[in-house]
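For this view, one protein chain was removed and the others were kept in their places.
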Amino acid sequence: MKNLLAGAAIALMGLTGTAYADGHANYPERPVMLMVSYGAGGATDFQARIVTMTAGNEDALGMPIAIINKPGAGGRVGWNWMATQAESDGYTLGAYNVPHFIAQSIKGGVEYSADSFEPIANWGADPAVFVVAADSEMNSMTDVVDFAKANPGKLTFSGAGLFVGHHIAALQLEKAAGVKMAYIPSNKGGAGAMKSVIAGEVMGGVNNLSDAFRAAAAGNVKILGVFDLERNDFLPDVPTLKEQGFDIDNASVNFRGVMVPKGTPQGIIDKLAATVPAMFENGRVAGKMKAGGSPMYIMTRDEVLEMWAAREETLKELLAGL
Amino acid sequence: MPDLPRNQHIIASGIVAGVGISVCYLSYTQQPSEAFTFPRLISTVFAVLAIWTFGKALLGKTKVGNGLSMEAMSRITPGLLVMLVYIFWAAKALGFYTSSTIAFFILLSLYDPAQHSEIKSWIRRALITAGFLAIMYGLFAMLLNVYTPREFFN
Partner (left out) sequence: MEFLLYFSDVFTPVNFGLLLIGTIGGLILGATPGLSPTMAVALLIPFTFKLEAAQGLILLGAAYTSTVAGGAVSAILLKIPGAPANIATTLDGHTMAQKGEGAKALQLSFVSSAIGGVFGVMLLIFLTPVLAKWALAFGPSHLFWLAILGVTIIGSLDSSSVIKGLLSGCIGLWLATIGFDDIMGAQRFIFHPAVSGGINVIPALIGLFAIPQVITMFAKGPNDTTAEVIAVKKQPVMDSIREVIKRRRALGIGTAIGSVIGLIPGVGGQIAGLVAYDQSKKFSPEREKFGTGHSEGVIAAEAANNAMVGPSLVPLLTLSIPGSPTAAVLLGGLLIHGIFPGSDLFDNHPDVAWTFINSMLIGQILMCIFGLYVAGLAASVARVPHSVMAAIVLGLALFGSYSVQNSMGDVYVMASLGIGMYFLERFGFSAAPLVLGLILGPIAEANFVQGSMIANATSGLGPYFLTGTLNLTLIAVVLASIAYSVWMELRQIRYTTKDDAVHKEEAL
């Protein structure tokens, strides 16, 4: 009760104070919440927990960030909530996954678009890779495409869902190679898609580099190609799709970062945009991310705004034919 | 009143049948149809079973369920009203801890067998309320860092 009364007293002072606290100099005054639209334990959730672990430090926000998971339908549930129901008071942050939410908004059936959110900063970039089971006869992307050419529509390959990064990569591959394949979306995210590759339920799969790196280290899968512009530091021996003769860019690379709902006060956005990238650069964060096999890629708010706009254009073009 | 449960059964199974039929209608009319394959299957079985149950209730062949007595209803109503106001309005509008304190105390007073004229019983109820709220605050706010809607005073 004492706490409640003390809280009430502080709150009353706060009420009178809001008028002149326009500069949001004191933000944040209480713990901040970060909504992750994938389940606890998924790659996005795992990375979000690491990059926010130093939020309570004095040089960062000075207040802890609590992760709230709102999983479902490839992220649509969480982002819909973020766009329509989340309070834009600066205490509700969200994790974004590009190209996922942009592709979904282009495809329609959701209540958000890139305009519903304000980016703060980007923490990671996880390219999609093509994997096959360790005992598969396919050893390069050419083998995969040759099989698909000989058996149109019969090559089954898994991915984390429809209109997420993996699906974009799959569409790009079909378009670049001019083949028809059977994309099998999983309802259990990247982990479910990976399981179906290892168990031999499907012949191959598109998956996150970080998860595939681990599965390859355990000897369960072979990684045949990276859907990015350059080879990745984690996998220096695996060629990109472009090197293997397919005209595929980095449109499917899964960028992860922090955003707030539209309508959040500009003062708070500016403050977050200044502190959050520095928070990601913390040495402990980088160490844990590297240990977990998660590639980091820090971008500021302006860079992210640019990246969102560029992605939106590419994706509109790619998805136009569907 | 031997017919009261029977009429109640007709009403209850009628409502369920109504829901079943509307769900069935919706699943066959909504688009895109490939996303509604599974709902169609379920809602068809749902509607058939619900109509069957409704038929049985009409014929008075319902075997199980005791229905509601007027007596029980009159005892439930005040508590139910408090619950509705508490969950659907007060929790969000007044904040979890404020509304819980009020709702808890009202419920305790409504359903406590002790005499309401004694001052001692009021103190006891206030103490129980304070104790419960202290535990909830400790568990959810301090230990688990659950971020509840803003309190009324805030």
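Think of it as A and B in the order they're written, each chain with its own count starting at 1.
Methods note: contacts are C-beta pairs under 8 Å (C-beta built on N, C-alpha and C of every residue); 3 or more make two chains touch, one makes a residue touch a chain.
Keep in mind that what you see is a predicted model, and the values were worked out from it rather than measured.
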Of B:Ile21, B:Leu58 or B:Met136, the residue in touch with the unshown chain: B:Met136
Touch with the omitted chain, as defined above, among A:Pro28, A:Gly74, A:Gly94 or A:Gly225: A:Gly74
Among A:Asn97, A:Asn122 or A:Asn220, residue touching the chain not depicted: A:Asn220
Contacts of chain A with the absent chain, listed as residue ranges: 33, 39-42, 45-46, 49-50, 53, 67-70, 72-74, 76-78, 80-81, 84-85, 104, 107, 109-110, 153-156, 161-163, 182, 184-188, 191-192, 194-196, 198-202, 214-215, 217-220, 288, 290-293
Where the unshown chain meets chain B, residue by residue: 8-9, 12-13, 16, 19-20, 23, 26, 30, 32, 34-36, 38-39, 42-43, 45-46, 49-50, 52-53, 56, 62-68, 72, 75-76, 78-80, 83-84, 86-88, 91-92, 96, 100, 103-104, 107-108, 110-113, 128, 132, 136, 139-140, 144, 146-149
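FYI, only the chains that are shown with their structure count from here on.
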Residue ranges of chain B in contact with chain A within the complex: 97-98, 130, 133-134, 137, 145, 147, 151, 153-154
In the complex with chain B, residue positions of chain A that touch it: 1, 3-4, 7-8, 11-12, 14-15, 30-31, 33, 64, 66, 68, 91
